[in-house]
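Everything on this sheet refers to the single structure shown next.
What you see is the complex with one protein chain gone and the rest in place.
Each chain carries a letter (A, B and C) given by its place in the written order, and its residues are counted from 1.
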Amino acid sequence: MYHRIKSRVYEILENSLQEDGFGKAFNIFIIVLICLNVTAVVLETEESLASQYGDLFWNFEVFSVAIFSIEYILRLWTCNLNPEYTGMLRGRIKYIFTPFAIIDLLAIMPFYLPMILPADLLIIRALRLFRLFRIFKLGRYSESMQTFINVINNKKEELTITVVMGFLLLLIASALMYTVEHDVQPDKFSSILTSMWWGVITLATVGYGDVVPMTPLGKFLGSIIALLGIGLFALPTGIMGSGFVEELHKRKETEKRICPHCGKDMDEPPEKHVPIEVPEPLTIKIIERKNR
Amino acid sequence: MYHRIKSRVYEILENSLQEDGFGKAFNIFIIVLICLNVTAVVLETEESLASQYGDLFWNFEVFSVAIFSIEYILRLWTCNLNPEYTGMLRGRIKYIFTPFAIIDLLAIMPFYLPMILPADLLIIRALRLFRLFRIFKLGRYSESMQTFINVINNKKEELTITVVMGFLLLLIASALMYTVEHDVQPDKFSSILTSMWWGVITLATVGYGDVVPMTPLGKFLGSIIALLGIGLFALPTGIMGSGFVEELHKRKETEKRICPHCGKDMDEPPEKHVPIEVPEPLTIKIIERKNR
Amino acid sequence: MYHRIKSRVYEILENSLQEDGFGKAFNIFIIVLICLNVTAVVLETEESLASQYGDLFWNFEVFSVAIFSIEYILRLWTCNLNPEYTGMLRGRIKYIFTPFAIIDLLAIMPFYLPMILPADLLIIRALRLFRLFRIFKLGRYSESMQTFINVINNKKEELTITVVMGFLLLLIASALMYTVEHDVQPDKFSSILTSMWWGVITLATVGYGDVVPMTPLGKFLGSIIALLGIGLFALPTGIMGSGFVEELHKRKETEKRICPHCGKDMDEPPEKHVPIEVPEPLTIKIIERKNR
Partner (left out) sequence: MYHRIKSRVYEILENSLQEDGFGKAFNIFIIVLICLNVTAVVLETEESLASQYGDLFWNFEVFSVAIFSIEYILRLWTCNLNPEYTGMLRGRIKYIFTPFAIIDLLAIMPFYLPMILPADLLIIRALRLFRLFRIFKLGRYSESMQTFINVINNKKEELTITVVMGFLLLLIASALMYTVEHDVQPDKFSSILTSMWWGVITLATVGYGDVVPMTPLGKFLGSIIALLGIGLFALPTGIMGSGFVEELHKRKETEKRICPHCGKDMDEPPEKHVPIEVPEPLTIKIIERKNR
C-alpha cells in the first residue's frame, strides 16, 4: 500500500505515464502556478498594487510556498524510485544536489530564510527577487532548450577566445581613455575601473551618452574603439551562425550520405564498403565438350 | 448576361487573365491609390499641410473610401466564382474571414465607424492611423514575401527559444536592476515593470540614456547585461543566417546530388539504384569450333 | 605622327601596357593627387587651417583641377581608340555618358560652375563638398570591388524585401508612436514624418536619446519596436552571410567536384559520364591451339 502510493506520487510528479489525466493536470497546475508567481513578484514591486492588494499577494505567496514545499518533500520522498538515486539516504543526498532539486529548494528558501535569520530591508528585497528564480522550475518541462545548449557547448572554445579578446580590448580601451580624458573629466574617468563603464557601453554599441569623451584625442580613440565594437559583434554572431549551420549539416549528413550501391555511410573508410557486384562473367561448360 | 458581367468583374479584380489591358490598368490604379492614401495619412499629420489642404485631404479620403468600398462589395459579390468559396451565403461568409477580405474591410472601416459610434479625439486619431493598414492591401500583389515567411516558419522553434530566453534575461536583468537602483533613483526604477524599459533599451543596444544606472553595483550589473545583449543579437542573426543557407542548399541539392553512374537521386534508398552495368565479358563462339 | 602620339597618350591613360614605366608613374601620380585632394577638402573645413593656409589650398585646387581637366580632355580625345567607342562624334558622346567619364566631369565641375552661375554661400559649400566625389575616380583602379557588387547583386531580391519590410515597420512604428505620444510631447512627435526620426534612430539601435517616449504606453510600444529592430539587423546580416557562403561554394565546386573515374564534373547528368572501364576479361589464344 505504502509502495503503491509512493510509486503513484512518483508517476504524477515525473509525469512518466503517457495517458495519465491527473498527472497532466497536476503538471499544468504547477506550470500555471510558477507563471502566476513570477507575475506576482513583478507586480508586487508596483507600489500602488502592493499597497492595495498586499494581503492578496501575501496569501498567494503562502499558498504557493506551501504547494512548492509539499512538491519538494514529495520529490525527495519518491526520488529513490529512480534507479539513479537508489538508497535510503545516499540516493536522496545525491538527488538534493541535482540542478533541478537545487532550483526547487532555492524557490522556497526566500520564504523561510527571514524567519530564521534577521535581515535588513535590502536583503529582504533581494530575497523577494530571488523568488523570480522559480521560473527555472519550468526548465524541467522544456526539452528543446537542450539542443540550444548543445550549440553553445560545441562552440565553447571559440566563444571563450572571443570573450577573452573582448575583455582585453575593453581593458586597453578603458586604460587608454582614462589616460587621455582623466584631466578634463576627472569625475567620469576617475580610474580605469570607472572608465570601463564607458568602455562596455561603447563596445556593446549601447551608447547611453552619460559618459562621453570630450578631448579631440579622446574622440579619435573613442571612434576607433566604437568601430572595433562592431567586430566584437561580428565574431560571436559569425561563430553562432556557423554553429547552427554545423548542427544542421550534422543532422542532414547522418541521414543522407549513404552509398547507394552498398548502403554503407559515405563517410566510412573504404575498406568497410562492399565491392561492386559484377555479374559472374563466364561459365563455359567444358564438361560437355569432353563428351563430344 | 448577369453571369457574363459577374465573371468579367471577377477577372478584372483577380487579374486572372494574362493579356487583359483593362484588368492590368485597374490593378495599377488600385496600387497607386493605396500608395497615395498612405502618403496622405502621413502628410495629414503635418499640421501646416492639414490646415492648408484640409479639404483636399477630406475629398481624397471620401474618393478613396468610395473606390475601396465598391471594390470590397464587388469582391464580395463575385467571390463565389472561386471554387473555394462556392455557395450563395456560406461561400461569402467563408470569404469574409479570409485575411485579405479582413484587411479590405479594415481599410474602409475607419471612415464609417465614427458615423455610427460617438468617439473622442484620441480614438479618432487612432482610427485615422488605422487607414495606414491599407498598405497591407498591397500584400495581394506581392509574391516574394511568401519565400521570406517560409524561412521564418522553418526556424520557428529556434526563434521561439530565443524569444523565451530573451524574455527571461530581460525579466531577471530588470529585477536585478530594480533591486540595486531603486533606493538611488526611486522615480526611474520605481518597479520591475518600469525597470523593464531600461532593460529593453539596453539589451536591444539602443541606449537612449534617459534611464542609466548610477550606483557602482548598478553599473557593474548594467555592463554584464549590455554584453549579454550582444548575445541576444548574435542568436537570431545566426539562426536566420543558417536558415537562409539551408533554403539555399535545399534548392541546390535537389538539382545536384545525382548518382553519376545510374542517374538516380543520391538520397533515394539503395534498392532503387540501378546496378552498375558491366559489359558482358565473353561470348566464345563454341559452335564455330565444332565445325572445324 | 599624330596617331602615334594619340595612341601613346591612350596607352598611358589606360595603363594598358604591362612594362610601361611612365604609364605606371602617371597613374600613381593621379592616385596620389586624388588622395591629396580629398585630404585637402577635409582639412579646408577646419577654420584655423583655412585662414592660415588659404592660398595654399587655393593654389593646390587650381593645380589639381588643371591636371584633372587635361586628363579629362585627353581621355575624351583618345577614347575612340577603344573599339567600344569608335566614331569621331558618336563614340565620344557614348563615352561621355559612361560612369567613369561622368565622375571625371563631376570632379572638375565644382571649380568651373561658380564662374558661370552666380551662387550663394550654401551652394558654394555644397560644391566644395562635391569635390569629395573625386575619390570615386579611384574606382577605375580598384578591381576587387566588383566581386563585392556581385554578392549584393545576387541577393538583390532578398535585400529588397528586407528594405520594403523595414520601411513598413518604420511607417507603422512611427504612426503608432505619433498617436500615443503626440499629446504629451507635441513638439517632438508633431507629425508622423517627425516621428520617423525617432523610428529610424530606434530601429537602427542608434538611440541618441533626443526623442524618447514618455507615456507608459509609448514606452511599451517603444520596447517592442526596439526589439523588432534587432530583427531588422538579423535579416540583412543573415542574407549577406548566406550570400558570401554561396559565392564561396560556387568557386569551390567548379574546381573540385570531379568524378575521379572519368574526369567529368560530378554535377553533370549521368549520361555524360564515361562508364567504368572494366579490363577485358578474356583473350583465349585459340589460334595457338590450332597449331598443336
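Operating definition for what follows: contacts are C-beta pairs under 8 Å (C-beta built on N, C-alpha and C of every residue); 3 or more make two chains touch, one makes a residue touch a chain.
Note that the structure is predicted; figures quoted are calculated from it, not measured.
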Problem - Residue touching the undisplayed chain, where the options are C:G23, C:P110, C:P213 or C:G243 - result: C:G243
Problem - Touch with the omitted chain, as defined above, among C:C79, C:A107, C:M177 or C:I201 - result: C:I201
Problem - Where the missing chain touches chain C, by residue - result: 38, 41-43, 45-47, 122, 125-126, 129, 132, 135, 144-145, 148, 166, 196-197, 200-201, 204-210, 232-233, 236-237, 239-245, 248, 256-263, 276-279, 281-282, 284, 289, 292
Completion exercise
Where chain B meets the left-out chain, the residues are 205-209, 237-238, 241, 245, 278, 281-282
Practice task
Kindly note down the residues of chain A that lie in touch with the hidden chain.
Solution key: 157-158, 161, 165, 168, 171-172, 175-176, 178-179, 182-183, 190-193, 202, 205-209, 212, 219, 222-223, 226-227, 229-231, 233-235, 237-239, 241-242, 245-246, 259, 264, 266-271, 273, 275-276, 278, 280-282, 284, 286, 290
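Here, only the chains that are shown with their structure count from here on.
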Handout entry: Chain centre separation (chain A, chain C; CA means) in Å
Key = 42
Completion exercise
Contacts with two or more other chains occur in chain A at residues 205-209, 237, 241, 278, 281-282
